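With one protein chain withheld, the remaining protein chains of the complex are depicted in position.
All chains are identified by letter, namely A, B and C, in their written order; residue positions are counted from 1 within each chain.
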Amino acid sequence: MFVYSRKAHYHETDQMGVVHHANYPKWMEEARVAFLDELGVSYGAMEAAGVFSPVVRLSIDYKRPARFDDLVAVQLAIAKYTGVRLEVSYTFYNKTRNELCATAISAHCFMKDGRVVSLQRALPEAHERLLGCLPEGSAL
Amino acid sequence: MFVYSRKAHYHETDQMGVVHHANYPKWMEEARVAFLDELGVSYGAMEAAGVFSPVVRLSIDYKRPARFDDLVAVQLAIAKYTGVRLEVSYTFYNKTRNELCATAISAHCFMKDGRVVSLQRALPEAHERLLGCLPEGSAL
Amino acid sequence: MFVYSRKAHYHETDQMGVVHHANYPKWMEEARVAFLDELGVSYGAMEAAGVFSPVVRLSIDYKRPARFDDLVAVQLAIAKYTGVRLEVSYTFYNKTRNELCATAISAHCFMKDGRVVSLQRALPEAHERLLGCLPEGSAL
Partner (left out) sequence: MFVYSRKAHYHETDQMGVVHHANYPKWMEEARVAFLDELGVSYGAMEAAGVFSPVVRLSIDYKRPARFDDLVAVQLAIAKYTGVRLEVSYTFYNKTRNELCATAISAHCFMKDGRVVSLQRALPEAHERLLGCLPEGSAL
């Protein structure tokens, strides 16, 4: 299980005194990029190879707000991967308050030259590494 | 049907050349505040009365990216309202490109003094106005 | 004198209860783009022609904080323009509170193919229009 942790920044708070909800997709993206890096799939290298991975769906359940300076650990897992679609699940755990902060999923496709492509064809090595992250027993 | 329109700002774009997906919750919030204003329910006045309305759930389907300077119309409707929970649906329509940009929903509760409250009890007038927005025939 | 006005958004506030200072450069950019539009110089068209105008310097004096839903008018003027460097000055006036909010300047160069260029050479028509905005009597 990959975990990306960082503190909540002051500029992420709003006048309710909590991290504004629009920042959570940013934490998810940061976690995703760090996860791919660890997997040996640099998102920067993917884009340099002309492959983009836009977010096609996002869903977040906010449980308990994070506050300024709270240390939040975002656990990330590949929920589904088919070569043309990637689904990632996230659990935000607030380590400062010892409570579940949020759960979320994001779904992604892969694009090249403005068209949806199979990552298997576009970047076979990245494809293999993502396949290796699927939960055991899950069919492609 | 309430519509909130504005152009996409340069600072909202990312290096993919499109409006970054984390900006959509901000557009939704702007549309919600404008809608409540028109309804005679000032969100500022609600907070001044000690009532907060945090986002408890968010879901966005990204269809076609918006780009810098595109004029986007966010249509907003109350999907559900029970006095303790509010669900709002959004359709992002890109008027510059004549295409559907995104659909989304947000869900909200109401808080006062750190506890979930019924808006009916906390702010009866705002409650009545939101009730009046429900689609005809929908039960409370 | 060109004026760009809009309300402060909820997502722009921080836990101090005011518009976070990092949003002011965004308002400046929005005002700049709107000003150029009115001048007949579309920033989107400039970039489409391969000409970029990065910010090289930014300076902001924060006088009185803007708050959620405040209507702020950003007055914009060309302070200096030489063909290779553009300086813009801004006055943020809070119309809701009838007070000066902030003053600021930004400085810009023009880039094409990764190199600094003269706008006069790169986009003569845009150059002429910017020249026409200089205060009377100011030498090039």
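Criterion: a residue touches a chain if its C-beta (ideal position, glycine included) is under 8 Å from a C-beta of that chain, and two chains touch if they have at least 3 such contacts.
Being a predicted model, the structure only gives us computed values, none of them experimental.
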- request: List the shown chains that the missing chain touches in the full complex.
  value: A, B, C
Positions on chain B where the hidden chain makes contact: 10-11, 13-18, 20, 22, 68
- prompt: In terms of residues, what is the contact footprint of the unshown chain on chain A?
  reply: 9-11, 25-26, 29-30, 33, 42-44, 68-69
Field: For chain C, the residues touching the chain missing from this view
entry: 15-16, 18, 21-23, 25-26, 29, 47, 52, 54-62, 65
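Note that in this section only the chains that are shown with their structure count from here on.
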Query: Using the mean of all protein Cα atoms as the middle point, what chain has its own Cα mean nearest that point?
result: B
Task: Call it same or different for chain B and chain C: same when shared residue numbers make up over half of all numbers used at their interface.
output: same
Query: Going by the average position of its CA atoms, which chain sits the greatest distance from chain B?
result: C
- prompt: Just curious, how far off is chain C from chain A if you go by their C-alpha centres, in Å?
  reply: 34
Field: Cα-centroid distance, chain B relative to chain C, in whole angstrom
entry: 29
- prompt: Which chain A residues sit where two or more other chains touch them?
  reply: 15-16, 18, 22
